[in-house]
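Just passing along the structure, written as structure tokens.
All protein chains of the complex are present and in place, except for one that has been dropped.
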Amino acid sequence: MLIGKVKGSVVSTRKCERLVGNKFMIVEVLKQHVQTGGADQIIAIDKIGAGIGDYVLVAQGSAARVGTDMEDAPIDAAIVGIIDDGTGLE
Amino acid sequence: MLIGKVKGSVVSTRKCERLVGNKFMIVEVLKQHVQTGGADQIIAIDKIGAGIGDYVLVAQGSAARVGTDMEDAPIDAAIVGIIDDGTGLE
Amino acid sequence: MLIGKVKGSVVSTRKCERLVGNKFMIVEVLKQHVQTGGADQIIAIDKIGAGIGDYVLVAQGSAARVGTDMEDAPIDAAIVGIIDDGTGLE
Amino acid sequence: MLIGKVKGSVVSTRKCERLVGNKFMIVEVLKQHVQTGGADQIIAIDKIGAGIGDYVLVAQGSAARVGTDMEDAPIDAAIVGIIDDGTGLE
Partner (left out) sequence: MLIGKVKGSVVSTRKCERLVGNKFMIVEVLKQHVQTGGADQIIAIDKIGAGIGDYVLVAQGSAARVGTDMEDAPIDAAIVGIIDDGTGLE
């Protein structure tokens, strides 16, 4: 998993039916967890109720569907936990 | 998921049978979502009806097949939503 | 999927039994599809009959097995289509 | 798999139910195993009992769930072994 900070969300009205009802959060990946020189954002489904500014654990790949009761939705990233105390993470 | 902008499409007449009938869209990945210094394009199947210039949500990996009713096709990226308003994303 | 150009092949006599009968093509990934500053090649199984110089669509991950009738082979990349006209892609 | 060194852990009280009871270890990826110029940490579940300072083998993707008896948890990285002697690895 990686750690990121919730920055906002995007709205998509025209989408796959199995995505209806989900929030697409913009997660800013912490510098140490960024997988490249450039990429610093990921769009993740939120099943926990994270708010803007929260530090979150993001699971990627098939893990995003497994265990979030969304096994039949086209999702490759999900917020699966909120970090209690993000102090010192950045 | 990542956010990209539809740039065009490629045509492939000789392809796996299970890909027949699909459009291969060239999606320019937004700078913040690019996973490297270099990579800025991905080829994604479109099940939503995105047009050139649209900002889209792209699911990668097995997520591209799951939930798009293409579980038996060799697909690793799919457009799963169109962003309502891309203003300020770039 | 990514777009690459077939450059040649490698031969492996000692290999997993379930790989017997397959060709291992060296695919040079197009610059816009390279996922890093450095990586510019991938080894992909060819089920379409691509030749050297062809521009091809490569599916990665589990997609390489799904839909190519090779679900029980240790394959993570497959040529799933040949681009009709590669002009302007590079 | 990649090799990393356990650096600490993060606490997440609000998380997916299927993650309850797990430890989220911060693993510093060894320089040769870092997949980018920037990323040097990963959050991995620990099923082995690794301690801070241990050199560990981390499996990523669906491998993290398979074989760790956590097939229904949203996990994409797990510590699956502790290296006996990390001398010379760094």
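Letters A, B, C and D name the chains as they come in the text, with residue numbers starting at 1 for each one.
In this text, contacts are C-beta pairs under 8 Å (C-beta built on N, C-alpha and C of every residue); 3 or more make two chains touch, one makes a residue touch a chain.
Keep in mind that what you see is a predicted model, and the values were worked out from it rather than measured.
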| item | value |
| --- | --- |
| Where the missing chain touches chain C, by residue | 10-16, 18-19, 24, 35-44, 61-62, 64-65, 71-77 |
| Contact footprint on chain D, counting only the chain that is left out | 1-3, 30-37, 47-49, 57, 59-64, 66-68, 78, 80-85, 89 |
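As a working rule, only the chains that are shown with their structure count from here on.
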| item | value |
| --- | --- |
| Angular offset of chain B relative to chain D [C-alpha, multiple of 5 degrees] | 145 |
| Type of chain A:chain B copy interface by residue overlap (half), same or different | different |
| Whole-Å separation of chain centres (CA-atom averages), chain B against chain C | 19 |
| Gap in Å, rounded to a whole number, between the CA centres of chain D and chain C | 31 |
| Overlap residues in chain D, where contacts from two or more other chains coincide | 36-37 |
